[in-house]
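Only a single protein chain was left out; the remaining protein chains are all shown in position.
== chain A ==
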């Protein structure tokens, strides 16, 4: 039986086939799957070609598509032939798509070539519309420039901005505030989403705000209604974020004993507060801050903690294995908590949690209840966010021009996924303001808060 090992195709005149092609399998199966895969690829390549032909008029790029279409025509013919030519066809098609990728020099063809995470896309540049309130415009800029980051910070910023928007709002005649304010806020919200995808905290807060708006009394004079709404927003921030943080500080602080070595990853506003409060209480402990590129948030946490007088160690994520044996507790924050007990947090947290679990170190997640999301998340590929390359340098660079030369390489794509999922098996406990709960009972949080919907 002819094996799958065949000489590289010479007729196609390609560069060497992409490494890591399928290992030798039964050829009949390969053929069918191959054919399907090839067709998919050709369809994608044709779509790229079509837009490339529109954007570039140079003869060079039009030659390449002509050449690739020829190869594309050749490849299926080959595949339909004897089985031992199938790998050749596959390699030919693989090489063809690589060619298309290489010839596309503009950035849009570049990003279309993203194989992984192409379904998130990169945030599109925002179009400034006339009806967006200037406060929201500024807020969108803070988000897209990554000046305000972190689930808590973004939620507080959004709610504070909405307070201003509501105060400036005027109910048009023949309309009620409870109905019309919603339609007024919708374009503002979509502007914020286009600046940066919304966080779970923002979503929950806005849902609560919408509930409050639709619940306003129709007979209330406008200014009173607006004041009441602003009050409700303030209450939300105060109760569910600030006060919750204080309860968490106490609860988690009780878990910290003298002589502990605490490890934390990147920077969470809650964990920062917990550590500072515990230190102010007089407990003696050391902190190890683990950090990773591209955002390097741990550096700022290090500054704050060491300024307070806490003894800190700083290292990068790949080095966690060497210190984990000396750690007594891992304290991390969360972006959101899901019904199946998974914690969605900064990319890298999952590694730290799993490593800690292996070494029997308790992993404690500090999270307010308003970060709870009803959805079930099983992996970090279906929903994630990519950080823009220009804002964060993925590679250490000494000179200014390194970054631009990196992003111009046709064969190099820089991906910065921001979040990852920690499975419930790696987590020991979640500290919320309603108590310390094991991850398996996270879905009981709404019940504990006494409401059917969060």
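Definition applied: contacts are C-beta pairs under 8 Å (C-beta built on N, C-alpha and C of every residue); 3 or more make two chains touch, one makes a residue touch a chain; residues count from 1.
In the analysis below, contacts and distances are computed from a predicted model.
Participant: Would you kindly match the missing chain to its UniProt protein name, picking from "Myotubularin-related protein 9", "Protein phosphatase 2, regulatory subunit A, beta a", "Translation initiation factor eIF2B subunit gamma" or "Aldehyde dehydrogenase family 16 member A1"?
Facilitator: The missing chain's protein name, per its UniProt entry, is "Translation initiation factor eIF2B subunit gamma".
Participant: Just one of A:50, A:308 or A:412 touches the chain that is missing; which is it?
Facilitator: Going through A:50, A:308 or A:412 one by one, A:308 is the residue touching the chain not shown.
Participant: Would you mind spotting which of A:47, A:242, A:376 or A:447 touches the chain that isn't drawn?
Facilitator: Answer from the full complex: A:242 touches the omitted chain.
Participant: Among A:199, A:216 or A:268, which residue is in touch with the absent chain?
Facilitator: Residue touching the absent chain, from the options given: A:268.
Participant: Taking the entire complex into account, which one of A:131, A:219, A:258 or A:390 touches the absent chain?
Facilitator: Of all options in A:131, A:219, A:258 or A:390, contact with the hidden chain holds for A:131.
Participant: Take the complete complex as the reference. Which residues in chain A touch the chain that isn't displayed?
Facilitator: Where chain A meets the chain not shown: residues 128, 130-131, 133-135, 137-139, 141-142, 145-150, 152-154, 156-157, 160-161, 164, 168-170, 172-173, 175, 180, 183-184, 234, 237-238, 242, 245-246, 266-269, 273, 276, 280, 295, 297, 300, 303-304, 307-309.
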